[in-house]
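Here the complex is missing one protein chain, while the rest keep their positions.
First chain written, first letter: the chains are A and B, and each begins at residue 1.
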Amino acid sequence: MTTIQSILEKSGYVITDGAMGTVLFSSGLDQGDPPELWNVDYPDRVAAVHQAYYDAGAQVMLTNTFGGNRYRLMLHNAQDRVAEVNQAAAAILREVVSKNDNQAVVAGDIGPSGQVLTPYGELSFQEAKEGFAQQAEALISAGVDVIWIETMSDLEEVRAAVEGARQVSADIPVVTTMTFDTHGHTMMGVSPEQALETLTPLRPLALGGNCGNGPEEIIEVIQKMHAVDPDMTLVAKANAGIPELVKGRPVYRASPATMADYAVKSYQAGARIIGACCGSTPDHVKAISQALAAHTQR
Amino acid sequence: MNDEIDISQLETAEILELIQDDLYDGLADEVVVSVKELLNRDMTPYDVLTQGLVAGMAVVGNDFRDGILFVPEVLMAAKAMKAGMEILRPLLVETGAPQVGSMVIGTVKGDIHDIGKNLVAMMMEGAGFNVINLGINTDADAFIDAIREHNVDILGMSALLTTTMPYMQVVIDALKDQGLREQIIVLVGGAPLNEAFAEEIGADAYCRDAAVAVETAKKLIAIKRGQLT
Partner (left out) sequence: MPSGRKGSVPRGSNLLQAAQELGVELESICGGRQTCGKCQVIIESGHFPKHGLTSHPDHLSPPSPLESEYDQEHNLNGRRLACAAEILADVLITVPEESQAHKQIIAKEATQRFIEIDPAIRQVYVEVEPPELGDPRGEWERIALALEKQWSLQELTIDSKLLPDLQSSLRAGDYKVTVTLWQDKEVVRIQPGYSEGSYGVAIDIGSTTVVAHLCDLRTGDVLATQATMNPQVRFGEDLMSRISYINSEPQGFVRMNRMIIKSINELIEKATAKADLTPQDITDVVAVGNTVMHHIFLGINPTQLGVAPFALAIDSPIDLKARDLGLSIHLSGRVHLLPIIAGHVGADNVGVMLAESPQEQDEVTLIVDVGTNAEIILGDKNKVYVASSPTGPAFEGAQITHGQRAAPGAIERIRIDPKTLEPRFKVIGYPQWIASGSNGLIPSEVKATGICGSGIIEAIAELFLAGIIDSKGHFLSTSADRSSRVHYDVGEAYYVLVDEQLSSTGSPIVITQEDVRAIQLAKAALYAGTKLLMDHRSITKIDRVILAGAFGTFISPYHAMVLGLIPDCDLDKVNAVGNAAGDGARLALLNKQLRLKAARIARTVEYVETPLATNFQDEFVAALNLPHASDPFPHLDGVLPLPTVEVQKKRKNRIRSKYRSRS
């Protein structure tokens, strides 16, 4: 069976996929609409994106469920559809992976609740954990291999998500990444070093950084984390550049070549699970895949 | 901590400093105590507001911008400010503190970020504006209803996602359709925005932080009322 560990043992590094939301815009998704509902309404288009990433070299792929928790779905009046949407998403990805000889890992994507936890905000730890458990239940029942918690800013929220997932399955592997886009810290003031120190006791399979202000930022995060614990498996999933507003729409400017360069630098800094985030496309992942293959062969 | 200092022994200037620093440290109860003491000493509510709370918030805003404070600290400071405002608000109305203008503010539909917006709302209130805060995920109809109901001078819109920013255009177009655009000042803000975007969608100005928002609002209102050219 293909697992993250088996890929690491074989080639020393793992390639993840790239953005889903921004790629779906070009398939007709409207700005402001939730991509998660397409798992039910347009499953073929979602499957096509997964396939494209697989073809580009992705070995771990994320389900289209970034905003699939009840708090985010509430904004679109879909809070009752958590199970439906998450199961559909996992099934779609599982099918794509099966078709490709099960040569990839299915990761259940869990993103932030969008709320601020107490005491600074209104959402309690328990409420957050319940929401994440609900999402994890749907994902795990539909057969994901790994729970992938990403784009987090608050350490307590990460804990809520990890505990929520473990409530459903005590030994499901968990990967978690945070977004360090505010003066080298997350929005809530967490430094990469702090993240690594606080989250290690939760026994994640890997941890790292994703999203944010572009490749350079992620490389710095990896450097700092690696300095604290050279043995932890680190994840780098940078945006394809810093978004620029072009006619009111965000455009991510980094070329595949730039992302290839970042992939190698991340690897040199200590990352072993490498991919891309917002603004990226299968072309970027392909460039990353090729660059790392070339780099590690020397 | 309160027992450490007997504020009745402090100079008025020292209490103002204390309010600023306690606000910075998010000490809501202490701020309330200091505010009450200053009012006891016959300082006008307006002066307590501007020299204490608003001055303290300015430092918070600055250090947030420079990466010394992060969201948690800012939220705690905002709570302390709110606690102080609870005391001052009714007194400001009573003493006829200058009502500079009124504003409806909200985060646009699909967006749930409200920290920045709340900061703006608070600073605007601190500056003497009447603020109606519609919260997050606000659609065009909700904005327009509120504008009509309260007959405000300013509409403030906030968005933190590049995917929700375009909705601001939808709101502005709705204002035009309903013949409301001319009589209202539209200010927009949020991390991914910039001046060019504000111009493109037809807003009056882009405000990069709460302090700029207050200054811009004052200026544009003065122009609108013919006080400035």
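As a working rule, a contact is a pair of C-beta atoms (placed from the backbone, for glycine too) under 8 Å apart; a residue touches a chain by one contact, two chains touch by 3 or more.
These numbers come from a predicted model, not from an experiment.
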Checked against the full complex, the residue among B:10, B:191 or B:212 that touches the missing chain is B:10
Touch criterion as defined above, residue of B:33, B:58, B:170 or B:212 at the omitted chain: B:58
Chain B residues that touch the omitted chain in the full complex: 1, 4-5, 10, 14, 17-18, 21-22, 24-25, 58-59, 62-63, 66-69, 73
Just the residue numbers, please: which parts of chain A touch the chain that's not shown? 183, 193, 214-217, 219-220, 223-224, 241-242, 244, 253-255, 257-258, 265
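Note that in this section only the chains that are shown with their structure count from here on.
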Express in whole angstrom the distance between the two chain centres, defined as the mean CA positions of chain A and chain B. 35
For chain A, which residues are in contact with chain B within the complex? 21, 31-32, 72, 75-76, 114-116, 120-121, 153, 182-189, 243, 245, 247-250
Quick one: which bits of chain B touch chain A in the complex? Just the residue numbers, please. 66-67, 69-73, 75-76, 109-110, 112, 115, 137, 162-167, 169, 192-194, 196-197, 200-201
